[in-house]
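What follows is a single structure, written as structure tokens, with notes after it.
With one protein chain removed, the remaining protein chains of the complex are shown where they sit.
Chain lettering (A and B) follows the sequence in which the chains are written, and residue indices restart at 1 in each chain.
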Amino acid sequence: MVAVKTFPMGGVHPPENKLTADSPIQVLDPPDEVSILLGQHIGAPAEPVVQKGDKVKVGTLIGEGKAFISANVHSTVSGTVKRVDEALDAAGFRKPAVVIAVEGDEWEDDIDRSPDLVTEITATPEEIIDRIKAAGIVGMGGAAFPTNVKYMVPEGKQVDTLVINGVECEPYLTADHRLMLEHTDEILVGIEVLRKALRVDRAVVGIELNKPDAIEAMTQGAERFPNIEVYGLKVQYPQGAEKQLIKAILDREVPGGKLPLDVGCVVNNVGTALAAYHEIQKNRPLIDRVVTVTGTSLSNRGNFLIRIGTPFARAIEAAGGMTDDVAKVIAGGPMMGKAVPDLSVPVTKGTSGILLLTKAEAEQRETVPCIRCSKCVEVCPVGLEPYLLEKLARVEYWEQSDEHDVLDCIECGSCTYICPSNRPLLDYIKVSKVKVHEMRRASTS
Amino acid sequence: MNELLIYSALSLGGVAAGFAVVLYVISQRFKVEEDPRIDEVTQMLPGINCGACGFAGCSGFAEALVEAADSGDVSGLSCPPGGSETMTQIGEYFGFEMGSTHKTIAVLRCGGSCSNAPAKTQYQGPPTCAIAHSLYVGINGCPHSCLRLGDCEIACPFDAIVMNSDSGLPEVIPELCTSCGACVRACPRDLFEIRPRGKGKAERRVWINCRNTQPGGVARKNCKVACIGCGKCVRVCNDIVQAISMQNNLAYIDPHKCIACGKCVPVCPTNAIVATFEPPKPKQAKKETADTQA
Partner (left out) sequence: MKSELTVRSIMWGVVIALLPVFAASALVFGIRAIMAVLVTSAACVATEYVIQRFFLRRQPTVDDGSAVVTGMLLAFNVSIAVPMWQLVVGAVVAIGVAKMAFGGIGTNPFNPALIGRAFMTVSFPVHMNTWALPRDQLLSLGVDRATGATPLGQIADALQLGEPLSAIAADLPSHTELFLGTVGGSMGEISALAVLIGGAYMLYRRLIPLETPVVFLGTLALITGLFWLFDPDSYADPLFHVLAGGAMLGAWFMATDMATSPMSRNGRILFAAGCGLLTAVIRLFGGFPEGVTYAILIMNAFVPLIDNKLRPPRFGKGAAR
């Protein structure tokens, strides 16, 4: 028997609750109005290049990412720009945004909307990277890191492998799962595009074993692409985290504070590969994404192809609507996602799921004293000591937090998940990380 | 039997004497010479180690004072809880003239109470402002509002801040506040400000009870008493002492220029300006317009 690949240290296995694994992707029509945030990605927000009253089409550039780490933003609908001011982000803060009133559904002329598969890649690696930047493609797994930045390999770093993330280890989420089933060939060509951009001979795809149909489809499809290998991985959270995935497939460890580039890898999500396919082969920038809209209370829960900027309320309506017993709406998955304070929050490039929890599911147990069970240490995939970091954060010993490598935390939430005393370990660790960053900045300046 | 007693006493006594000698030698050998003045100055300080002076406790501050006195300049050093009396006493000790310092107090600049800014969401996370602030906009949707979780109450070393369970906001008890600044540091939204207590026994103070820099309409949506940046108070004050300035849709009253006349209070359309005294009645003309509006 061949040992199933996985990462060796820590990890948890929460109930998978993949309620929507069998629901095919449904297309959600554009709403009457979209609020497209200009800062949907990690890094500086894009600067608006349209004004109130401008007519835009699907795919028109509306925001330009000028900083090194930034991304372009395109109109996802056709219509008139209503305002260029602010809209609520997932945390409830008002952030710069372009609000567009929708009229019809007219696309930019140079976008190839036919369903034909284009396998021949004519673009050169430089062109691919430039166009990925132009198309505003960011990591579609949730972190939304500008993809083109990952492909700018600094001098002296050797990259040999492209790692494609089809793990989808968050419970409930099935968007990537459905993408791999329904857009297998496009994703594979997308991987070839990315592989060409990176100039490497090897691309590996990791998919957890709870998606046997996706593994089968991808493996079969990959027979035509000799440079792509597909691996089934043991189901374990947080396998979708970059460093854990590299360890699982390639058995390489990325040291704390370093990047996958340092061990010769670049990691991208399957959704990102599809977006790259769309831009390079079909000239279609990033305007929509598949979002899993799920929850036990939703009658029509499923996977929806949603235009970016569509308010959550509209997506929830399409999936069956709000019911009285819904207590919490989460953007993302239940482990790393954030509860949103308002349903007018728009879908962004990084919204992988919208999860509705009922009162019973959202119920929080009381926080009780730590009993030193050491479960948090056991499940931490980075080998940190969450109990200690929480204690240090409570007494604001930031220097010691730094000594205990709080910055290496990948914020997967395994410690908070497992803690029998229901302590908010990750919340305190996140505060520590902010404070330690501040402290380091203060000491260098 | 007696012999046993004697031997025991002698041997144990010997051990004790041996250790005493060792301890004495070590204490002499590793003695740290300390300026005796540090100890004496420490005695004059309140001894609560609040850290408001910016040094590590009262002895740390005393050390800094002695050092500063030797270099001939103690300006810039002050002990907020001890106030001017303490500093005058220390000044006399060193033979310096201390400039008189105003008595100050911590002031909360937010009126987002449960009734003025009703909760729109429920917060389930850890009950500390620091974390709530990092997670989301806050319970009432205002990104500048008090989070009502009481980090300031915990931080206050003098129990001078009490969370009012009705309004949800912290209240500063003037008699207990030493303006040490612990609340200023604790509040993740920078809602506290150390302001002069004001003249006279009544401690007349006026301040803008808001920190919201959003456009007026947005701010008002979340809170009835938000500053909407209309500028009426600025115009009223410009005729008197020009103490009010407007920046990013938010008015600010400079406490050193303000004479606490209270004339800005009634002109504020959202009641975002508060005073510690009964402000003067609005002018007749103003009242008429208010009546016609009603």
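Operating definition for what follows: a residue touches a chain if its C-beta (ideal position, glycine included) is under 8 Å from a C-beta of that chain, and two chains touch if they have at least 3 such contacts.
Because the structure is a prediction, the values reported are computed rather than measured.
S.K.: Wait, the hidden chain, what does it touch out of the ones we have here?
M.R.: A
S.K.: For the chain that's not shown, point to the residue among A:Glu253, A:Asp325, A:Glu396 or A:Glu411 touching it.
M.R.: Going through A:Glu253, A:Asp325, A:Glu396 or A:Glu411 one by one, A:Glu253 is the residue touching the chain not shown.
S.K.: Please output the residues of chain A touching the missing chain, sorted low to high.
M.R.: 9, 12, 14, 171, 243, 247, 252-256, 258, 263, 334-335, 364-365, 368-375, 377-378, 380-385, 387-388, 405, 408, 413, 416-422
The rule is simple: only the chains that are shown with their structure count from here on.
S.K.: Any idea how many Å lie between the Cα centroids of chain A and chain B?
M.R.: 42
S.K.: In the complex of these two chains, what residues of chain B are touching chain A?
M.R.: Within the complex, chain B touches chain A at residues 120-122, 124-126, 130-131, 134-138, 141, 143, 214, 218.
S.K.: Tell me, which parts of chain A touch chain B in their complex?
M.R.: By the definition above, chain A touches chain B via 86, 88, 91-94, 327-328, 338-339, 341-342, 362, 364, 367, 424, 427-428, 430-431, 434.
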